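Before we start, here is the structure in question, set down as structure tokens.
For this view, one protein chain was removed and the others were kept in their places.
Which chain is which? They are A and B, in the order written, and residues in each are numbered from 1.
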Amino acid sequence: MSDAKQSVTGDTTDRTGEQPLLEVDGLTKHFPNDEGFLSWLQFRPDDSDGPVEIGREWVRAVEDVSFKIYEGETLGLVGESGCGKSTLARTILRLVEPTDGSVYFKGNDLAAMDSGTLRQQRRDVQMIFQDPQSSLDPRMKVGKIVEEPMQAHGMYDEEGRAARTHELLEKVGLDPQHYNRYPHAFSGGQRQRINLARALSVNPDFIVCDEPVSALDVSIQAQVLNTMNELQDEFNLTYLFIAHDLSVIRHISDRVAVMYLGQLVELAEKAELFENPQHPYTRALLESIPVPDPRVEGTRGVLEGDVPSPIQPPSGCRFRTRCPELIAPEKYDLTDEEWANIRQFTRSVKRHRFEATGANVIRAEFFGSTLPGGDAGRTVSRAIDLLVEDEWDEATELLNESFTEPSICAREEPSYEVPTEHGGGRHFAACHLHREEEQTH
Amino acid sequence: MATIDEPDSPTTQDAIDEMGDGEPAIEARVGWRYTLAQIRKDPTAMTGLFVIAVVGVLAAFATIDSILFEYLAQYQVFAQFGVEKYWIAKTVWMSPVSEPVGTPRLLPPVGFENQFGAGTWAHPLGTDDRGRDILLRIIYGSRIAVTVGLSATVVGFVSGTVVGAVSGYYGDWVDDALMRAAETLFAIPFLVLVLAFIAVFGRSLTFIVFGVGIASIPTFARLIRSRVVSIREEDYIEAARAAGVTDRNIIFRHVIPNSFTPVLVQATLQVGTAILIVAGLSFLGFGVQPPTPSWGQMLAVSRNYMIPNPWFSIWPGMAILITVVGFNIFGDGLRDALDPRFNN
Partner (left out) sequence: MTDPLLSVENLQTYFFTEDGVVQAVDGISFDVMPGELVGLVGESGAGKSVASTSILRLVEDPGRIVGGRVEFKGETLFEIETDDEGTPVENEDATPVETDESLSQQEMRRRIRGREIAIIFQDPMESLNPVYTVGGQLREFIEINRDLGKSAAKTAAIDMLREVGIPEAPARYSDYPHQFSGGMRQRVLIAMALACEPSLIIADEPTTALDVTVEGQILDLVADLQEKYGTAFVWVTHDMGVVAEICDRVNVMYLGEMVEQADVDDLFYDTKHPYTEALLESIPRPDRTVEELNPIAGVMPEAIDPPRGCRFHTRCPDAREACTRIDPDCRVVEDGYSPHRAACIKYDAFGNVGYDASPPLDNETRSGVDVTLTGDGGHQGGDDDE
């Protein structure tokens, strides 16, 4: 298992000889589920181990994430809400303390620094926030907002700071005359530009952008994205660009990492990831997104169910509970169709999606004329009997034990490198489907 | 038909927000000037402000009189002129402290009559059981009410703000420790707490001020903490941290200014409460000692003469009522002015 523990490493370009600007290694963040005076004490009247339990429940927001970012590139990080991408950003910047792992910025571990050194280091690593409303102090004038980071790092004198602020406002496409306005006089797009100016004020090398355009209207979004691109070229900036919108990611990124439930599931160069996605979750995301073109064939909800709780994430591959391509346990000898039927049946039983009217009806509905042979078939018919007796929980348990748990997807955490079809970079996909084709490296 | 359109009206963001699908508004109605303008539009708040102003001026007058002239009286030169405490009052009228000679006791207010005679303009509100002018004693009594009310509130306000801001910003065990302490304080009834404080430290006015102030710390601390906890989550706090701004600067530059408004409102209301508490203490005999006038003590004395001389009780009671209501309605008006949700 320890080899598989490598997880998806971000070393996917041919820039391997180069020193990465930022290297995230095994970064993990767990939050206590409840905060408060007595939160370590839990009452569970129904628990067999006794009604009182000592110890906290932990939300495993980010689990063992590793990747590298090279100078001048944009790494896009995409995932749905609650997948931990914002927590990851904040943990990288140590705005929240990491539970485990390291973040090497130019070779220095941010995660291990004392607070004084860290404060100094913040000059080189800046952040842009999602919400243009709440990211600017409503009681501060725009000029002062942009100057604050410079002031914190003792850069220039007062006049120098004001001069630089005027210059920066113009750089990000605002009127320097608005130096003395309060943030609320600006529109959302303009506020994001102020955010940009603030981040740039201390001349950083690396900017973490946490959904910087998702609160903006599309036409404004384009303006801000273009500005960010221009600034990147001009100041040789490196971006970690977080978004839930694949279109935006596709536009701005050089490489893309896909995150699901606290872990990276796939990482590759942009063209490779979009044209040759290798993880079922990435494929589902790409298929779900509505394309602004009525002639492109319909995108539909391809994933079922909801994201599981990060408090008790599924074992092995975290995506397996929703994965349309769950691998059959080796002990059964099933055809693809039989396995598909069993999966469909298991899922429907778990979600109580039908009424158990009779054994034959159920059999016909899910398996057509014949049940699969061997052990698998015997288990299925036992489950059907249980359903007829209205023992849904037992049936769910039985199916889970026999089909889900023995799958490699539930037993091992996946991490594989797969062959690249587009471009020269490396391609990582955390899916057991690729266990046989892994490249030796 | 193509038409020519001539709209001509001022621009603001409000309008867009009310359209529902504009950008959500932020709490951005900032600045003293704006707040004052809002208050000026609110007749109730203006009434409160007026009451506070009147009481404040009277109290200031009485305080200057009692402190300044007592100080001057120490010097020979001034002593020759007969300068002593309550000098103005004594020169113009009569002393609120000592028993005047020849003044009828329990004289009714102007326009009334009782067994001691009819009210005169010399004593518009009548005289007390020792023949002292009630109006004058109420004016001098405001001194205690206002100074103790204000300073006790300042004590509670400042300490509560710091405790709450630190507790809310750092969270975790700091929060636990401070808030549990505050809750312990909160669990003891206000009056009992103040009485215990006085019992331990003595009856001096200073200790009353600190007693009332400390007893109000939990109120302020909890209020500002709850604000800070939500402000802490705002992105601009995180932005400041990410930029490398020190915690101290974040607390004083961002956290406190943005959590301030509800506390300011609470402080205004708290002055009223403190005045009430101080009056209550005086009534019980724990406040300033006679003959120094205070409203609560006047009430206490007047109890024995209530029938058939009700005004003796009514005047100090009214003074307390009007002042406390004045602070309360001003506080309400201030809340409306500071909270954009109440604006239309």
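Keep this in mind: a residue touches a chain if its C-beta (ideal position, glycine included) is under 8 Å from a C-beta of that chain, and two chains touch if they have at least 3 such contacts.
Source: prediction; values computed, not measured.
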Residue of A:97, A:159, A:233 or A:306 touching the missing chain in the full complex: A:306
Considering the complete complex, identify which of A:115, A:226 or A:335 is in touch with the unshown chain. A:226
Full-complex touch with the removed chain, picking from A:291, A:311 or A:359, is A:291
Positions on chain A where the hidden chain makes contact: 80-81, 170, 173-175, 178, 181-182, 184-187, 189-190, 193, 217-223, 225-226, 244-248, 250-251, 270-271, 274, 284-296, 298-306, 351-353
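In this text, only the chains that are shown with their structure count from here on.
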Which integer distance in Å separates the CA centroid of chain A from that of chain B? 53
In the complex, go through chain B and note every residue touching chain A. 13, 23-28, 30, 171-172, 176, 180, 234-236, 238-246, 249, 253-254, 257-258
For chain A, which residues are in contact with chain B within the complex? 35-37, 90, 93, 95, 119-120, 122-123, 125-127, 129-131, 133-140, 148-149, 152-153, 182-185, 187-188, 195, 198, 202
